[in-house]
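Sending over a structure as structure tokens; questions will come in a sec.
Below, a portion of the complex is reproduced, with chain positions unchanged.
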Amino acid sequence: MTVRAAVAGASGYAGGELLRLLLAHPGVEIGALTGNSNAGQRLGSLQPHLLPLADRVLEATTPEVLAGQDRRHDVVFLALPHGQSAAVAEQLGPDVLVIDMGADFRLADAADWEAFYGSPHAGTWPYGLPELPGARAALEGSRRVAVPGCYPTAVSLALFPAYAADLTEPEAVIVAASGTSGAGKAAKPHLLGSEVMGSLSPYGVGGGHRHTPEMVQNLSAVAGERVTVSFTPVLAPMPRGILATCSARAKAGVTAESVRDAYAKAYADEPFVHLLPEGQWPATGSVVGSNAVQVQVAHDSAAGRVIAVAAVDNLTKGTAGAAVQSMNIALGLDETTGLSTIGVAP
Amino acid sequence: MTVRAAVAGASGYAGGELLRLLLAHPGVEIGALTGNSNAGQRLGSLQPHLLPLADRVLEATTPEVLAGQDRRHDVVFLALPHGQSAAVAEQLGPDVLVIDMGADFRLADAADWEAFYGSPHAGTWPYGLPELPGARAALEGSRRVAVPGCYPTAVSLALFPAYAADLTEPEAVIVAASGTSGAGKAAKPHLLGSEVMGSLSPYGVGGGHRHTPEMVQNLSAVAGERVTVSFTPVLAPMPRGILATCSARAKAGVTAESVRDAYAKAYADEPFVHLLPEGQWPATGSVVGSNAVQVQVAHDSAAGRVIAVAAVDNLTKGTAGAAVQSMNIALGLDETTGLSTIGVAP
């Protein structure tokens, strides 16, 4: 079976990473590629690392182009600005697999959506983080997928086993640093190389970041009670990668062994999550270009906390890899097809 | 008055930064410079950025060299490996100002020292973080100074106003990322440029870092009760800078205003600590080469936490700048002499 895929937003970082993965996917044929302000341009000038697609020309992002002639596209990936996916998806029909790499369908709570995004809630689609309890089943056969945010991916995978095993109090404290590609390709002064190299800076401090309610949603579902999240994102001087350092107060009776057991059990059968041997800690450099997640956890008995760290590539497992992994599940392909656990290092 | 200064450990990063500052200090004459394995080498080959000292040759680190002919050195700065300062200081006599940039005399609790450093406790000297309550007075006229660790400097300045004003519970959670110079100049594989560029990695997770008891000591003294500290250090892909993201649960009745007032009051008269205007967050790139500290604080009412962030240059305010600031106070010079609040950016 060959799956024919269209990509809306092919000139950005998420779109570029998706195309890199799709080119290596043995079951995918790349169909229409669309851009917005870049329609009409060669992909070779916009994504010079994608040599096999260098002569492709971006088309305008319309439902007709995305559906394809005679509705030939089986999958449509949407890497669009927030708020634009619903209108496009509606016109694609229920038989096309639509995978939204934006935020529109991630949150179940309409009030949360409106508070953080300031527009009407579009709805909720099956959530493309198959490692979460219940998520994989919801993706099977689905024709709609909401790809998680990059920070919530790292944070949820770092912490959910602790909540699933009832090891931690429902107040999580998270500091997560991201490479600059997470901020996108639109030229803004604070994202200039001159500004970011040699500097670390937090932003959206104090609960304002839009990924916060998504973390609350994921962790609360696992914990069976509302988990509050203190989330501080930090912009780091590197193109790719998220390092999420997460902690919560340990419940009574928790030990180093019970913590490790919980994580070992949670990830025993997961193809992309790698619990490191004791004493080895994740490094974002080890997962660049890979769909792998490196996780490690410790029990700090003096401070009374469980500390879990996850490293992901924000563009791969954090965005485009999750999209491909979800596509594989939705279409009944092997979940790992076209995805690698091997990083490009150093 | 001209102060004659000797520097032990002139070939390392702390020693180099100290020399950079002393060269710009109008009241200091640079005397003997010593190294260990580098004795006999030109400073120009070891610290090629210090052009005015390029032809100086490193001497061996002996008490005689550090005291100077006819005991002419007024100040001796020690940038030595942990455990070596006490023996040297003893032989320098009580009239020489000895400023230890190592850890030996930072901790008041001998058991803490032994648990974290594994050697007998050498004692406790006045602590070179003048912004802490009581610290400045203890430094005045002293002939011994213990320069704080770089992480404890950033963390203590981020959090002490919250504890001083009784705003926060005594459980601090800290994630602090540091540039690589904090790990020193000894060649180790994990510090190679190939390894660190493009990667973020935590280390010493779970309470094991030697700077943890120093943070506990500083915050507890201000809080008037024992503050536990969960501290996760992260190695970041940049040469200089520490960004400390610190939080603690807010006590009842705390508001955004009460938090801001506490910080504004704490730092109103401090020449090197700059509380940023509301909404602007620290960036390590803004304090490179400067003795300034950028601080910002927020109250996250949803998570119930006070979040404070500080940015320092680990080599300047985090080490060598603190040494010079302490020297100024100890000798009765203007505290800011030879120190700048201006960063080298971009």
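What to note about this one:
Labels for the chains are A and B, by order of writing; each one numbers its residues from 1.
Note that contacts are C-beta pairs under 8 Å (C-beta built on N, C-alpha and C of every residue); 3 or more make two chains touch, one makes a residue touch a chain.
Remember, it's a predicted structure, so these values are computed and weren't measured experimentally.
Sequence-identical chains make up the whole complex; the displayed set comprises 2, and the total in this structure is 4 copies.
Simple rule for what comes next: only the chains that are shown with their structure count from here on.
Annotation, chain A versus chain B: rotation angle of 180 degrees from the Cα superposition, expressed as a multiple of 5. Chain A and chain B, compared by their mean Cα positions, are separated by 38 Å. Touching chain A in their complex are the following residues of chain B: 171, 173, 175, 177, 179, 192, 194-195, 197-203, 205-207, 212, 228-232, 234, 236-241, 243, 245, 247, 249, 281-286, 288, 296, 298-305, 307, 309, 311, 345-346.
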